[in-house]
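A short worksheet on the structure shown next.
Here the complex is missing one protein chain, while the rest keep their positions.
This part shows subunit A:
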Amino acid sequence: MADLRSEFIGIKSPNPFWLASAPPTDKEYNVRRAYEAGWGGVVWKTLGSEGPPVVNVSGPRYGVIYGPDRRVMGINNIELITDRPLEVNLREIKSVKRDWPDRALIISLMVPCDEESWKDILHRIEDTGADGVELNFGCPHGMAERGMGAAVGQVPEYIEMVTRWVKTHSRMPCIVKLTPNVTSILPPALAAKRGGADAVSLINTVKSVISVDLDAFAPEPTIDGKGTHGGYCGPAVKPIALNMVGEIARFDETRGLPISGIGGVTTWRDAAEFLAMGAGNVQVCTAAMTYGFKVVQEMISGLSDYMDRKGFASVSEIVGRAVPNFSEWQHLNLNHVTKAVIDQDACINCGRCYAVCEDTSHQAISVDEARTYTVKDEECVACNLCVDVCPVGCIDMKTLPVGSMDPRTGRPVAPYGNWTTHPNNPMARAAE
């Protein structure tokens, strides 16, 4: 069993798996059960200002994208921040933290965009014993209409301003949660850093409409005949999140800013990928909302086995390991040549590789009378689509060594060369 202990901006937890601020962390009952199941930390569901709590819809709050066998691939929600009184939440947070001192407990906050509101809420949470705060600048629905959540996260100046207020009025570590509903994640991340954030967490949910009721002709989830956009999360958003995490991790001006990775983490492997792309830990929501808290046990055993296999002594050894290889396109080796190879013994002859290559790619697979599918090296551009659609994973890419003949181009494979120096690049010529 590898050592999974995690320290993220000074906050210690027995493993790097935290539950994200969301329905699973709305109350003491859930959070205690989460800790019992093994979660290393919890970001308590977002608290708002003192006073009458927000009101949630009592119709459906979630919609879903299904994979085969009704596997949940993505959830869309229109739930707002906690709808329970502030005092109740604060009392419960204090009680839970007292009983579980070794687990991380972060409080997510969202109050109106004025200094007094932030000062007030920070004062109210001071004696809960919580380990830090997370500023919810991410929720794309409901609260954004009131000038909070993503409405702040989409304006870097606001992020910087509020973050600075928080750092001025609190000694707690401060994580800024970012919205992906922006054209570039870098200005918001940079703004958080300038404001003094100890870390950023991302991504919050993606603004979305998940489905349309084709009888009622209304977006779903449908509340009394109407639907509104919600926030999309789960396995389907993981690629968006991985890119944004990686961009912050490799960008000169944000490099080194701690990142809590969020977005579709479902298995240990997803978590390890986020760590490799620069996240110091991960936060999980949809997997728990799909399968319950027990999923963390697979994440713990899986990450541990992986670390043992790789000889990693601590989680931090994984963090950022893939970032140096997260390149811009222009630096990719344009002379690198691979060819698809079908393992005929493992092939089940479904022909999906053929269908997609023939119809949508490069006509680089042939089929004979016996339904044997063979790659035509002289046509294969190594797009990888056959590998991607093969249901049994019997297609691999083999690399042609430098100097060997590429049957497609009729030329030998050349050594490394990228776009910046490529003869077809007008900018390359201009530089000469």
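Descriptive notes on the structure:
Here is the rule we go by: a contact is a pair of C-beta atoms (placed from the backbone, for glycine too) under 8 Å apart; a residue touches a chain by one contact, two chains touch by 3 or more; residues count from 1.
Just so it is clear, contacts and distances are computed from a predicted model.
This complex has a chain not shown, and the name its UniProt record holds, of "ATP-binding cassette domain-containing protein", "ABC transporter permease", "Lipoprotein" or "Dihydropyrimidine dehydrogenase", is "Dihydropyrimidine dehydrogenase". Considering the full assembly, A:P391 is the residue among A:G51, A:P324, A:P391 or A:P415 that touches the omitted chain. Of A:A216, A:L332 or A:I348, it is A:I348 that touches the chain left out of the display.
Here one chain is not drawn; of A:R269, A:R371 or A:K398, the residue touching it is A:R371.
Although one chain is hidden here, its contacts on subunit A can still be listed: residues 68-70, 348-352, 354-355, 367, 371, 391-392.
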